[in-house]
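Just one protein chain is left out here, and the rest sit where they should.
== chain A ==
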């Protein structure tokens, strides 16, 4: 019976030591991202039924000490699920916010340097020519203002096209990140399944896998399906990205100005549904081309309307009819707007008059200046300035919507994460208290061994020596 007490005390010693180990592990990982605190669950070991032929007067069963039943993660998978679903929308909105911030920088409004002001200056320059059609200085100033306008329109168009190219770069980087996550998930699945099969609980591996799943959620709208054997499968639009220890890489394809994410080695597009990859595709295939198109509408309206009037006019040096038919703007093969080079070289050729040889005639200059208020865009419902202002407001509105969505989504994700953290985060105070609790229990168990030892000593060395 005494030997059994030794065993009981020893079990206590071992169990408390394991608990101290776990508290140590928690403290060490207090700041590790994705780490869920671990708890040792202690259970009393199987009690010993004292054998007897008849019912003895003794108590029926004797305790045999403690066992470490398991070391488990304190984690609520419901919150993980919610966190990932909301992260998908957050990843999408954040990507849009970043992109719109860059787009807004391209427009650079409202400032004195924005296209709106440059358009105003262009129209004003035509009126100045109208006021002094004979004056070469006014004409030279017009060429300057028109060139500045054209240069900035081209710059904006080019920068938006560059943003579109950047989007493909980001897409490629993120897809390779998704591939790398998928690869690591497949490998973790393999290790976890193997560990579980041998009856172990691979807590830390599972934490790592959960962290990767959290990360993955930002990129795509993947659905996660846990399997009974402990592996998780990940599906994109019904097709597996990770199937137990297998994974299927994605690739980026750009053809005909449209970007798509495909299953590598196939021509099937991936159903992304949400996440930052989806946002990048949306930006590349819809938002940016739409904006470029609108700038091109402005460019074409400017060139066509101004040219139509300019063609029927006469420059200072045109002394007889018919009109020389010079255009004012030209659109290059690359889509750039520029002032007709002959006019830059000789501003006298700017056609301000509607009759030859009349230097004081400003009829064409006036008509061009009045294009400012002509409804030439949006199927005849908007002036060029209106159209541009609306475009800026649209960009601002879309950007604001993305910001609001991002802020709301972030608040939601943070709230869910907070709920997760309430459950899984390591509290140092708690661990310190536990450490002391287990340390004392360890000490007490050691003292119990000493007590048993003394009892044995009494029996072995002290018994039967009466009177010595």
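We take it that a contact is a pair of C-beta atoms (placed from the backbone, for glycine too) under 8 Å apart; a residue touches a chain by one contact, two chains touch by 3 or more; residues count from 1.
Following the convention adopted for this analysis, contacts and distances are computed from a predicted model.
From the set "Response regulator transcription factor", "Putative decarboxylase, beta subunit", "Flagellar hook-associated protein 3" or "ABC-type spermidine/putrescine transport system, permease component II", the protein name that UniProt assigns to the chain left out of the figure is "Flagellar hook-associated protein 3".
Across A:180, A:229, A:381 or A:421, the single residue that touches the chain missing here is A:421. Touch with the chain omitted from the figure is made, among A:65, A:116, A:221 or A:315, by A:116. Residue A:366 is the one among A:139, A:157, A:310 or A:366 that touches the chain not shown. Per the touch definition above, the residue from A:70, A:190, A:389 or A:405 contacting the chain not shown is A:389. Taking the whole complex into account, chain A touches the unshown chain at residues 30-31, 100-101, 104, 107, 109-110, 114, 116-117, 119-121, 123-124, 127-128, 130-132, 134-135, 353, 355, 357-363, 366, 369-370, 372-373, 385-386, 388-390, 392-397, 399-400, 403, 414, 418, 421-423, 425-430, 432-433, 436.
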